[in-house]
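Apart from one protein chain that is not included, each protein chain of the complex appears where it belongs.
To keep things simple, chains are lettered A and B as they appear, and every chain counts its residues starting from 1.
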Amino acid sequence: MNKNIIEIENLKTYFESSSKLFNRNKIITKAVDGISFDLEFGKSLGIVGQSGCGKTTTARTITMLEEKTSGEIRYFNESTNEMTSIDGLGEEEIKNFRRNVQMIFQDPYEAMNPRWMIKDTILEPLSIHNIGTEEDRDIAVYEMLKTVGLTPPENYLNRYPHELSGGQRQRVAIARALVMKPKFIICDEPTSMLDVSIRISIMDLMINLAKDLGVSYLYITHDLAVARYMCERIAVMYNGKIVEIAETEELLKNPIHPYTKRLISSIPVPDPKYVRKVYEVNQDDLDHIYGLNENDSLFDIGNNHYVATHKVEGLI
Amino acid sequence: MENNINKRSKLATFKKNYNRFKESKIGMVGLVIVIFFGFLAILQPFLFFTGIWNYSVYHPVLGYDSVAYTATVVDCPKEYPTENYDTRADCPSMNEISIITLKPFMPEVEIGDKVERFRQPAPPSRSHILGTDSLGRDVFSQIMEGSQVAFFLGLLSATLSVFISTILGSIAAYFGGIVDAYLMRQSDLLLMLPSLPLLFIISAFTELKVWHLALVIGILGGLGGSVITIKSQALQVKVKPFVDLARITGGSRMNILFSHILPNVAPLAILFMVFGVTGAIASESVLSFLGLINLDMSWGLMIALSQADGYISAGFEYWWLVVPAGLSVTLLAGGFYLIGRGLDDIFNPRLRKR
Partner (left out) sequence: MSNILEVKDLNMQYKTSEGFVKAIQDVSFVIPEKASFGLVGESGCGKTSVAMSLLQLQADNAEITSGSIIFDGTDIVQLSEQDLRKVRWFGISIVFQGAMNAWNPVIKIGEQIREAIREHYPENSKDQNTEIILDLFNLVGLDPTVIERYPHELSGGMKQRAVIALALSCQPKLIIADEPTTALDVVIQDQILKEIRKIQNKLGLSLLYISHDIAVIAEMTDLMAVMYAGRIVEIGKTADLFSNPKHTYTKMLLESTPSITGDRKALKSLEGEPPSLIDFQDACLFSSRCPSPTKECKEGSISMKLIELEDGHKVDQCCYRCLSE
């Protein structure tokens, strides 16, 4: 019985600035610069980092919206019962891959066609993959609306996105992502544009659905507190690379990499009496300590905790 | 119950948009003008159908009516000014006729006799609201006929042009690469070509009827500059998350093009269409005036005929031969333009509320 749903190995996605015939100096942006991780069935992994660290590009590369430059992406293929690379997949197999990988975006309004009714938005995956009869699909949409808490469904089926609130739209996005019962959903900051008091209800919904339907999440966020709430494991990304990856509580209790320490200590704490001490690292040190070569993998310091640094001895 | 919500929701959106449109005074003025001319276009067949108007008298092309009046026979002097006339142009005046003109037909006529004449073109009267032209045809009927032509031509060519440019613009945006490069060069080429002289050349090769003209204007417009604007709008849609989602879900490119990109580009396209009508009407009147189209009747043709007969140079005396037609072109073309400006408020994506 295979444990992993997705395996990423040394993934790199580089972007070239538009190459002109006469311009020798093409600027290469190394958005994702060699990251590796595995995601188990039914578990969730958080990718935390600041804007520009490459987390969104990672998501886009895994869903094949962007082309990877090198590295391996393997997913669990149900028909062959083994991990299959996405390289050289035929059209049918790609479609099969897409049935199992969905995404939830940050902006719930922009993630829906404003001219489509809610029911059409949720129907789209089913009609693209030609699943069931029309009646079956209508029933699936109806049930899905109930599942995400938009009840009674009749009130939402024929509405347009602009008629719903932010929280309701995000529930529709979740419904749409789940309607095909995928194995794996990538969430790109799904609650950052919602009101604070609504975030928890959306996150709880996602957690419950994950348990009920056996879905794995790759949860991308800049907010470590949210990642803590949602994920069993967290990977910290910086400058296109993963600098530390560990189980959530372990990471928070025992951060090793300087960047992780600085990140954790910068987060404001909702307690006026708490005195927060910021772990200062200056920029040069950060880039030097990092020092990973091309094929260096992360250091295993036990307890399923990996760090990227060759000075790990001095830091523990 | 589902259908009721459906209808209610669509009706509500339409009403909301209509209310927004009403707020734009410019748009409402344009709408009123267009409705007025639309009414005229429908009025003519109605009048004929119900028999209120007699075909033989009021038909814009074949009708004939003349107004009778009594004229006094005079002999025009050789030198001017005299006590009755200031210049040569004043003899014979409106109710007089020269004996030299009449002699070949009525040899017995004498100076001072009163004879019955028929006036063409006749000024506006009770039976002809806008008078008759030099062939005795009712001008008002011609205006109405011209209105039909203008609407037909304008709407047909604008629709065709918008259809073509929307599809081409969306394809250019979505597929990019060589397709995009080619379409942009094509648009550049058409932008460079002056449209009116091009139409002249085309008319020299083939006989242009209304249909043909509509097709030509439609195709030329569709391939031109509007492709570029539609493409930029389509590009904005292409990078929206919901298009990404459609790709992630596995939608094919054609699927995404037709179900996502085109519907979101449509409002802008409709806007173009309205402006396109303006251009089409104006082009037609110029072409008619220059005699390059084979039409039975149109506003441009009316002006062309009056010019050929020399009535325009005569000053404002025969105003009803020129002013109604010219004003109609200006008003209808302008009316559509104003509607377009009014629609801009609704459709402009920047102003659309979340």
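Convention: a contact is a pair of C-beta atoms (placed from the backbone, for glycine too) under 8 Å apart; a residue touches a chain by one contact, two chains touch by 3 or more.
Predicted, not measured: the structure shown is a model, and the values here were computed from it.
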For the chain not shown, touching visible partners are A
Among A:198, A:213 or A:301, which one is in touch with the chain left out? A:198
Could you tell which one of A:3, A:162 or A:276 touches the chain left off the display? A:276
Which positions on chain A touch the chain that was left off? 50-51, 165, 167, 195-201, 204, 222-226, 228-229, 248-249, 252, 262-264, 266-274, 276, 278
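The rule we apply is simple: only the chains that are shown with their structure count from here on.
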Counting in whole Å, what is the centre-to-centre distance of chain A and chain B, each centre being its mean C-alpha position? 57
Chain A - residues contacting chain B, complex: 60, 63-65, 94-95, 98-99, 101-103, 105-107, 109-115, 117, 121, 124-125, 128-129, 154, 157-160, 162, 176
List of chain B residues in touch with chain A within their complex: 1-2, 5-6, 9, 13, 240-242, 244-252, 255, 259-260, 263-264, 353-354
